[in-house]
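After the structure tokens below, expect a handful of questions from me.
Shown here: the complex without one of its protein chains, the others still in place.
As written, the chain order gives the labels A and B, with residue 1 at the start of each chain.
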Amino acid sequence: MLKQIEGSKAVAEAIALCRPEVICAYPISPQTHIVEALGEMVKSEELAPCEFINVESEFAAMSVAIGSSAAGARSYTATASQGLLFMVEAVYNAAGLGLPIVMTVANRAIGAPINIWNDHSDSLSQRDSGWMQLFAETNQEAVDLHIQAFKLAEELSMPIMVCMDGFILTHAFERVDIPTQEQVDGYLPPFDPRQSLDPKEPISIGAMVGPEAFMEVKYLAHAKQMQALELIPQLAAEFKQQFGRDSGGLVRTYRADDAETMIVAMGSVLGTVKDTVDELREQGHKIGVLGIISYRPFPLQEVRAALVNCKRFVVLEKSLAVGMGGIVATDVRMAVSGTGLKGFTAIAGLGGRNITKASLHKLFLEAEQEKLEPVTFLDLDWDVVNKQLEREKQNRHSGPIAENILYDKGMSTSAAKFG
Amino acid sequence: MSFQPVKFYQTGTYTVGNRLLGPDERSVQSGELRSNSINSGHRACQGCGEALGARYAIDAAMAESNNQLIAVNATGCLEVFSTPYPESSWQLPWIHSLFGNAAAVATGVAAALKVKGKTEVRVVAQGGDGGTTDIGFGCLSGMFERNDDVLYICYDNEAYMNTGVQRSSATPPTARTATTMPVGKEPGNVFGQGKNVPEIAMAHGIPYVATATVADLRDLEYKVRKAMKMHGARYIHIFVPCPLGWGSASHDTIKLARLAKETGTFPVFEAEHGEVTSVLKIRKKQPIEEYLKPQKRFAHLFGKHAHPEMVEHLQAIADRNIRKYGLLDEEKAHG
Partner (left out) sequence: MANKPFAITLKPGTSLANLTGSWRSARPVYLNRLPPCNNACPAGENIQGWLFHAESGDYEQAWRVLVRDNPLPAVMGRVCYHPCETSCNRGQLDEAVGINSVERFLGDEANKRGWKFDAPAAATGKKVLVVGAGPSGLSAAYHLARMGHQVEIQEAGPLAGGMMRFGIPKYRLPREVLDAEVQRILDLGVTLKLNTKVEHIEQSMKDGGFDAAFLAVGAHIGKRAMIPAGDAAHIVDAVSVLRSMEGEDKPMLGRKVVVYGGGNTAIDVARSVKRMGGEPIIVYRRTRDRAPAHDFEIEEALQEGVLIKWLSTIKQAEVGEITVEKMELDEKGFPQPTGEFEKLEADSVVLALGQDVDLSLLEGVSGLEIKDGTVQVAPNMMTGHDGIFAGGDMVPSERTVTVGVGHGKKAARNIDAWLRDITYAPEPKHEIATFDKLNPWYYSDADKTVRPMLDMIRRQTSFDEVQGGLDETNALFEARRCLSCGNCFECDNCYGVCPDNAVIKLGPGKGFEFNYDYCKGCGICEAECPCGSIKMVPEDI
């Protein structure tokens, strides 16, 4: 059914349709609306049977999910940013134990400085945790990916993060097609755990494993994700059959056929990118787009196949490997290694910085002319940065950076005393 | 008296068993068919009080739940010595997740059982003092406050043993650990305010809180069984001497637990909804030295460079417990 609906609410409804049995929640913007909506559904018994647990921290949220999943209940939680970091130990543990938990990450920057706006640094920090990560471009896709995620997670007995851009998606009101319960039930079978805590068959889960077997355990987790590379397109195809929509899969290209310049990105920014590309196409530029849906497992082959025929590509990413550059870009380069393709990294939108069509326009044209630095920081205020760098060079006690920048930008009057 | 001792001469209910008692009066541990929840072959040190306490407690919980029990375990000695790949000692469904999240994982298990309608299956969480009073404290408090249907058992050996005997918030003042060495002006662990987790548990108003020791099996079993008859958040804090960490003889494990109780240094009591309902009285009061001397972690208090003032201070703490909890019978107190 088509609804004009807030992204968070849409996702909450999709989750509910998946019949989760245990939901643990701890509030953090911009995830709050999702769990609030679910909480209400459980309270009103619209979603039943389901245990909704208000935990005392994200660490507890993931821990409760670990317990409930290990005991055979379909388990869900959602978080973002600091919350995700607060639960990190348990995030790794859930993957290590092979528990098919589904978690929404309403992507948000990581502090300090504390910042509630969108970028991808939170979930990308969990790149190696063993969780799968699927990125939604739209709220419709967020809804659809959640439904697929439960099936994928339970099929492989591995946890999944469904990542959707904070505020940009979570708080956006859009038309979304919410499937019916019958449709979802027809697609997603009841949870049949690979193993569960049960007095009828007592097993010990979570052994201490030494050097003699640890590598094998880790390899097996890797092998699971390799299997997911096959399973994800399959589930997307099944999804299309059941719901009549293209959603999910590993990657998706746009106007890529004869593109000489390809723009690679994840999440909602793909919308702006496509609009810009449309405009450039109209102006005759041979430019196309590669959207990555499955960040983990990373579809090396599909990425390579999508890029191999272009001449250059730009990875536009909302994340920064400090001291190195791009995060996604590294993987993309790995995918095309040996092809001699020219690749650029563009770091953009950190902490919610607006990514405008105008800026992209400029960026893509420069890329086409191969005039870009290997790593470009989109719309960076060099003036401010240089001033601070200069200050630091002169004075060891140069004061708090964020405060100084605010001052330089004229947003604060109190902070300059360190200058 | 926290449990009804059998009025019976010879050994009454002091010993594990008693051939003269009726089958329904016997302890779980005396039964040939006790579940031995932790099987032989575990790798705990010789004379480990934690291995013993865990079998006592979990066997009792198994008996009370008709073997419908799931255990969640925090990281620590108990976990490490019971489940090194490829062998497990546990005979019941068991899960280890992390050091600081046992209470929360147990909440999750309980939630799953509830939603699946498996009301007959019960959940215990267990951890060491470090996993309980320090790193797992947040999850523990959350579980208490929500009154989740979990029995949490803390095996208190008064330090982080698994990592080589470092101090925890349950380490007693003056005790030597690898991080509180007996050097300087105030050797050993400091005299702080202490952290009394049973009392903090009581402050949550949860249905049941109890302390116990491996020296009083019948009391321990009674408390576990009682806790298992209840629902909601329950907490049992069991005193388990550690020969390795305390520098005590492996055969003194039970003796030291007994002395901890008899000196008053470890008060044994139970509380319901935040109020103490009974205490296990001291039978033959002993001076604190009797408890301290067999333990190398207190050796610096005696001998050449003795610290009698610190011993006095420890005695004062024990005496305060005796007063506060009424651990001595009136007549004995005056006698």
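Keep this in mind: a residue touches a chain if its C-beta (ideal position, glycine included) is under 8 Å from a C-beta of that chain, and two chains touch if they have at least 3 such contacts.
Computed from a predicted model, the values in this text were never measured in an experiment.
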Absent-chain contact - pick from A:67, A:179 or A:202: A:202
Residue of B:27, B:157 or B:295 touching the missing chain in the full complex: B:27
Residue among B:63, B:80, B:110 or B:217 that touches the chain left out of view: B:217
Residue in contact with the excluded chain [from B:79, B:219 or B:252]: B:252
Residues belonging to chain B that touch the chain removed from view: 8-12, 14-20, 27, 29-30, 32, 36, 38-44, 46-49, 51-52, 55, 82-83, 85-92, 217, 243, 249-255, 258
Absent-chain interface as seen on chain A, which is shown: 96-98, 157, 194-195, 202-207, 209, 213-214, 216-217, 220
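Definition applied: only the chains that are shown with their structure count from here on.
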Chain A and chain B, separation of their C-alpha mean positions in angstrom: 44
Residues on chain B engaged by chain A in the complex (per definition of touch): 67-70, 72-73, 79-80, 82-86, 88, 90-98, 100-101, 104-117, 121, 138-139, 141-142, 145-146, 148
Residue ranges of chain A in contact with chain B within the complex: 21-22, 24, 49-51, 53-57, 59-60, 63-73, 75, 89-90, 93, 97, 197-199, 201-210, 212-213
